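Take a look at the following structure, please.
One protein chain is absent from this view; the other protein chains keep their places.
Per-chain numbering from 1; labels A, B and C assigned in written order.
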Amino acid sequence: MSSDPKLSAAALSPEEIARRVAREIPDRSVVNLGIGIPTQVANHVALGREVMFMAENGILGSGPRPAPGEEDKDLINASREPVTAVPGASVFGHADAFAMIRGGHVDIAVLGALQVSAAGDLANWTVPGAGKGGIGGAMDLAVGAREVYAIMTHLMKDGGLKLLEECTYPLTARGVVKKLFTDIAFIEFGPEGPLLREAAPGLTPDDIQRVSAPKLILPGPVGTYAAEG
Amino acid sequence: MSSDPKLSAAALSPEEIARRVAREIPDRSVVNLGIGIPTQVANHVALGREVMFMAENGILGSGPRPAPGEEDKDLINASREPVTAVPGASVFGHADAFAMIRGGHVDIAVLGALQVSAAGDLANWTVPGAGKGGIGGAMDLAVGAREVYAIMTHLMKDGGLKLLEECTYPLTARGVVKKLFTDIAFIEFGPEGPLLREAAPGLTPDDIQRVSAPKLILPGPVGTYAAEG
Amino acid sequence: MPPEKTPTQGKVYPGSPEAVADIPDGAVILLGGFGGVGVPENLLVAMADHPARELTVVTNHAGFGERGLAVLLRQGKVRKLICSYAFHRSAFVFREIYMAGKIELEQIPQGTMAERMRAAGAGIPAFYTPTGAGTQAAESKEIRTIGGRETLLEYALGGDFAIIKAHRADHLGNLVYRGTAANFNPVMATAARITIAEVEEIVMPGEIAPEGVHTPSVYVDRVVRGEDLELRSET
Partner (left out) sequence: MPPEKTPTQGKVYPGSPEAVADIPDGAVILLGGFGGVGVPENLLVAMADHPARELTVVTNHAGFGERGLAVLLRQGKVRKLICSYAFHRSAFVFREIYMAGKIELEQIPQGTMAERMRAAGAGIPAFYTPTGAGTQAAESKEIRTIGGRETLLEYALGGDFAIIKAHRADHLGNLVYRGTAANFNPVMATAARITIAEVEEIVMPGEIAPEGVHTPSVYVDRVVRGEDLELRSET
């Protein structure tokens, strides 16, 4: 988090963000988790919720990381981590995996973000001129999943804004972010624009607005943004 | 065959045509057989030729009809006849079957014809105004298979021509017929037009030309059209 | 339209009537089966007892004989039939009501029909295909020459409900087909908002190996064990 001590003090840790996101996922959803913090979300979805995790490299029903020494060389997720297969899992190739994604059969894609715009545009695959990253499956997931949850720190390390009127980085998709989870706020995107739903403990809506370029709508009382509900 | 006694006497039977067509199929081909005489072709492909038969309802490697009482209710060909599966067969759904066909992975489609034109246009799915037949998989097979063999009687029952300058029935596909097997001749289609390759025993090229609308090219000596080579 | 939310467990329905109970008037139904094989016979019987009318049915052919789809046709419940093969000599019920002007028909090439549903399931709104170029199937279609070959623009074809047949399901809705009984069933499962699968047996999750699943559970909303597995309508 930025050099602003008030924001830094209030900010949720990556693990806390992952736990908050996990709470947001409805029971019985089919969920794709992107690389990074999104992958951690799986660790916090309680048993019995019937959430199914799918990965674009061809698995529906991936389960927890196997114990050391019990990895299957042929079973990984899209982050290249070893996984297990839950009872009732299925595996398939890339063409079928992306047919599933593009066809709207995945309920939620949880994706890391570099920037998000007022209209819910997502930029998450590269930084201009950096010669870093790649498109991967992000563009397909962003347009294909029925809902996109984005996760990012609210500010750049140098204090620069990431929730912008318009993204300045190359876009992944336009108008797709439904819910944004930063380290200090939970923001939802409606037809009118970004709605501030929750702020980290101790922060006011003004604190969040100060580090957000678009005007944040306050649809009602702003809740407390925390790992546990 | 028509009322012309000379042609009628020379004409091959459907079984003889099927045997002739079977001889034409190269070893190791993947072949789709249409309804009617084409289906009989399978009976005359000798063992050891490594020919694989596929059907658009989702089987590659269909084998002979099972013995009575040994039919599998879930195993038929596109003509709705019970079949067996040879060792090494595979089964799949319609989308995959037609991907295989349209994608050029089937070497030969043997299709019944109602009319064939000088340019190799095929009409084989309906007769105008008759309210009969249907498109089925014919249009896909005609454009998708690497080669189309057509089978038809040379003349209509009333003596009308079926090898025409232009088809008068609704087309199945344009310019796709590579080889035409009638009851009295084997005709191949090159860039220049129809080439008369073989005439039934006792018939001259003139006899075949007389009942064919397009000018038949004689690329060399005309062979004898017969079940056995 | 996005698929309706359905539990990933508890997909097993007590019977065919319950599985089709909410199909409304005017629904677009994708009906699996080919040549009497892989036909959801018991779901068709339930549809005959179900009041929904003005249906659009997408299926390979216009029914055989007097049973199965022919019952719905005879009942006047089908407003439009989309199929690849309409006038089989055994499709006399269809022929009769078609000749009487009581049903609309759209006949399309079988591979194009399969691919249009595959497109609907895969989020591909339209594609070009050489099938049907230069024929009646090209009428009113946009034509484009690609790589020197004439092709037609075809649009995705989705449905409100898929009524399909599989051999085996688990409680999550994973499906396995047998022999040539897959036919249109797997592609239809992907192309409807709600997919209802009649099966011959239901097993526990995990009994079907991940590599052995033909239709992943995400495509299946309801599973019912067929009440009478000997039924054969030849639809």
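Just so we're on the same page, contacts are C-beta pairs under 8 Å (C-beta built on N, C-alpha and C of every residue); 3 or more make two chains touch, one makes a residue touch a chain.
As the structure is a computational prediction, the values presented were derived from the model and not from experiment.
A.B. asks: Indicate each shown chain that the hidden chain touches within the full complex.
C.D. replies: A, B, C
A.B. asks: For the chain not shown, which residue from C:Ala119, C:Ala137, C:Ile164 or C:Val223 touches it across the whole complex?
C.D. replies: Looking across C:Ala119, C:Ala137, C:Ile164 or C:Val223, the contact with the absent chain belongs to C:Ala119.
A.B. asks: Can you work out which residue in A:Pro14, A:Gly36, A:Pro87 or A:Gly136 touches the chain that's missing from view?
C.D. replies: The missing chain is touched by A:Gly136.
A.B. asks: On chain C, where is the contact patch with the chain that was removed from view?
C.D. replies: Counting only chain C, the missing chain is touched by 115, 119, 122-130, 146-147, 149, 151, 155, 176-179, 210-212, 214.
A.B. asks: In the complete complex, which positions of chain B touch the hidden chain?
C.D. replies: Touch set of chain B with respect to the missing chain: 26, 28, 30, 50, 52, 54, 59-61, 85-92, 98-107, 144, 146.
A.B. asks: For review purposes, identify every residue of chain A that touches the missing chain, sorted by number.
C.D. replies: 55-59, 72-78, 80, 85, 91-95, 97-99, 101-102, 126, 131-140, 143-144, 170-174
The definition used in the following text is that only the chains that are shown with their structure count from here on.
A.B. asks: Per the contact rule at the top, check every chain pair and give me the one with the most C-beta pairs in contact.
C.D. replies: B-C
A.B. asks: Where the centre means the average of the CA atoms, what chain is farthest from chain C?
C.D. replies: Farthest from chain C by mean C-alpha position: A.
A.B. asks: Please compute the C-alpha centroid of chain A, do the same for chain C, then give the distance between them in whole Å.
C.D. replies: Chain centres of chain A and chain C, defined by C-alpha means, are spaced 36 Å apart.
A.B. asks: Multi-chain contacts only, two chains or more: what residues does chain C have there?
C.D. replies: Within chain C, the residues that touch at least two other chains are 118.
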